[in-house]
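Just one protein chain is left out here, and the rest sit where they should.
Lettered A, B and C in written order, each chain numbered from 1.
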Amino acid sequence: MAESIYRELILEHNKNPQNRGTLDPADYSYQDTNPLCGDEVRIDVRVADDKISEIAFSGRGCAISQASASILTEMVKGQPLDEVKALSKEDLLDELGIPLSPARLKCALLSLKVLKAGIYGVNAAEDVWQ
Amino acid sequence: MAESIYRELILEHNKNPQNRGTLDPADYSYQDTNPLCGDEVRIDVRVADDKISEIAFSGRGCAISQASASILTEMVKGQPLDEVKALSKEDLLDELGIPLSPARLKCALLSLKVLKAGIYGVNAAEDVWQ
Amino acid sequence: MVLSTQTSATTLDGAALRRDFPILNQPQPEGRPPLAFLDSAASSQKPEQVIQAIDTYYRTINANIHRGVYELSEAATAAYEAARQTMATFLNARQARECIFVRNTTEAINLAANAWGRSNLTANDRIVLTVMEHHSNLVPWHMLREEIGFSIDYIPLTDDHQLDMTVYAQLLEQKPKLVGFAHVSNAIGALNDVAAMTRMAHDAGAAVLVDAAQSVPHMPVDVQALDVDFLALSGHKMVGPMGSGVLYGKRELLEAMPPYMGGGSMIRKVTLDGTTFADIPARFEAGTPAVADQVGLAAAADYLTAVGLEAIREHELELLDYAMEQLPSVPHLTMYGPEDLSKRSGVISFTLGSIHPHDVAAILDGENIAVRAGHHCAQPLMAALGVVATTRASFYMYNTRDDVDRLVAGLHKANEVFGQV
Partner (left out) sequence: MVLSTQTSATTLDGAALRRDFPILNQPQPEGRPPLAFLDSAASSQKPEQVIQAIDTYYRTINANIHRGVYELSEAATAAYEAARQTMATFLNARQARECIFVRNTTEAINLAANAWGRSNLTANDRIVLTVMEHHSNLVPWHMLREEIGFSIDYIPLTDDHQLDMTVYAQLLEQKPKLVGFAHVSNAIGALNDVAAMTRMAHDAGAAVLVDAAQSVPHMPVDVQALDVDFLALSGHKMVGPMGSGVLYGKRELLEAMPPYMGGGSMIRKVTLDGTTFADIPARFEAGTPAVADQVGLAAAADYLTAVGLEAIREHELELLDYAMEQLPSVPHLTMYGPEDLSKRSGVISFTLGSIHPHDVAAILDGENIAVRAGHHCAQPLMAALGVVATTRASFYMYNTRDDVDRLVAGLHKANEVFGQV
């Protein structure tokens, strides 16, 4: 079971992450940690015309958390902020397309939590992780 | 079982305790409590010629603790202090002549602990209760 | 003696429930009657379902929780967090994280006193407690007072052994920061009106901590309906394992509190220079928790829910009513606690003439009737009642009228042995 979570897409994004780096200055920047396993993700966002014009992530952690951050930044780049707000955890998980246990779910969703907390505040991000 | 601990002797001493009261002044006075059940016994002793010339106990508690105090004071009145030091818990328990569970043992031996602690100090009384 | 709750429709069969509890069905030595267990207020017995839950945990899903990537650890974590959700639902907490797992009521109150108290109380503050508290809701505050120096006022008893609401209202005028009291007194069974007392406290700006050790096992308790800020309970009194328990706290309060114990799981980051702390509930659960016990506690809550807490309450009131009819036949008996049975739980505290309470209990033990004797960890209450100790019989779902009959007969016997006529 555990093995099947390392499908091509994940391994590929883990190896060649998209949008890796930082933006300075950025309109929104947020960083958080998965206290259970120490994964760290930071996301920087620049906004133009109410859209995400540029996005970058940095951090370190397991393949799931880093590939998820890479995939998420690809999903939202160029998208209107409104749609980012509406983005659900299922949307991200569908994109990842792998079966995840509760512990690994938190790895996978850390990037979404960070993105939402950065743009809409910590409370808005709470449902991502509960 | 529990019933048989209320033999005549215990009930009699409980009803008509010997040497009940206090001595003021006394050569030795000590009081202690059984923290598990709250029984209290105080013993006052006067010494003459290295013997216990007078002894009195006071306090409150279950029939076992009070009857035991009454019986103990009878046992040691007039005895040389040396012999009191040598008095073992078995000596007192033999005199009581009843089967006791560990919890009730502490009730029965409280008076001996108090007597020894009063005359020889707390450390000397420790073995009575361990 | 008025029974305010309707009892004719009791849906609970004590004798049948008794079969779920292995210890109550142990074979006895030749000639010894079955166990009449009348000491559930000290600790309840455990049904097969709870014993099995612990057993199954160790045989099939045991591992350390959190941070484990492998199957067993995930399963253990899930079981532990499911137990938390079960307890939240059982108490009607808004969120699972409002339930902190602790060893017992005592630890729950120490946690609240230290974490909330240290960050909210100063030397000029007051808190209100009551004279009927168990030592576990007195000593932690005494110890904290030694350090911080605040003042404690105590709500006294009325002649009917209830809390004096007039004095309570006066004490609230002094603007205490906290009011702490037992939902039910373990020593005399007095049942306090938590909702009303909490409303008064909140109106005066005080937070409320309720010691629910004696209520949660015996009646429905809804933390939102009662609106209490903190509530403490012990698993072992509610047919759950020893070593299990909950401190419920409103989320905002818990989130504002510093931790109590330090160690693994409760941290966000540790360096040699210092520590930052995790969110609730982890912040208050340092180290490896008693997972099996808390899983057993959830099984206990499920058991109580299945039996029905309303039904348990009715059953106990029915036994209490019956006991109140029968006990007056015993000469020299003095009972403590409110006369009005709707203001009581199934706890009867008494003295028997000049026979010491321990001797009464020992004679009852001779008849295989288990009761407790002593100060019941409520010495200030004993002082207020003018006694050193009492004998206490307490009921639970598995008790029957037969247990009451045997108690009554045992007390007659005690009078007889001591020649008290």
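Please note the rule applied: contacts are C-beta pairs under 8 Å (C-beta built on N, C-alpha and C of every residue); 3 or more make two chains touch, one makes a residue touch a chain.
Everything quoted here is computed from the prediction, not taken from an experiment.
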| item | value |
| --- | --- |
| Shown chains touched by the chain that is not drawn here | A, B, C |
| Of C:Glu107, C:Asp229, C:Glu316 or C:Asp403, the residue in touch with the unshown chain | C:Glu107 |
| Hidden partner interface residues of chain B, rising order | 2, 33, 35-37, 101-104 |
| Absent-chain interface as seen on chain A, which is shown | 1-6, 11, 15, 36-39, 60-64, 104, 107 |
| Residue numbers in chain C that touch the chain omitted from display | 22-23, 26, 35, 37, 39, 42-43, 45-46, 50-51, 54-55, 58-64, 67-73, 103-107, 109-110, 131, 134-136, 138-143, 146, 152, 154, 234, 236, 241-243, 259, 261-267, 269-272, 274-275, 286-293, 358, 361-362, 364-365, 368-374, 377, 379-380, 383 |
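Note that only the chains that are shown with their structure count from here on.
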| item | value |
| --- | --- |
| Chain contact topology (line, ring, star, complete or other) | line |
| Separation of chain A from chain B, taking each centre as the mean of its C-alpha atoms, in whole Å | 76 |
| Residues of chain B engaged with two or more neighbouring chains | none |
| Touching two or more other chains - residues of chain C | none |
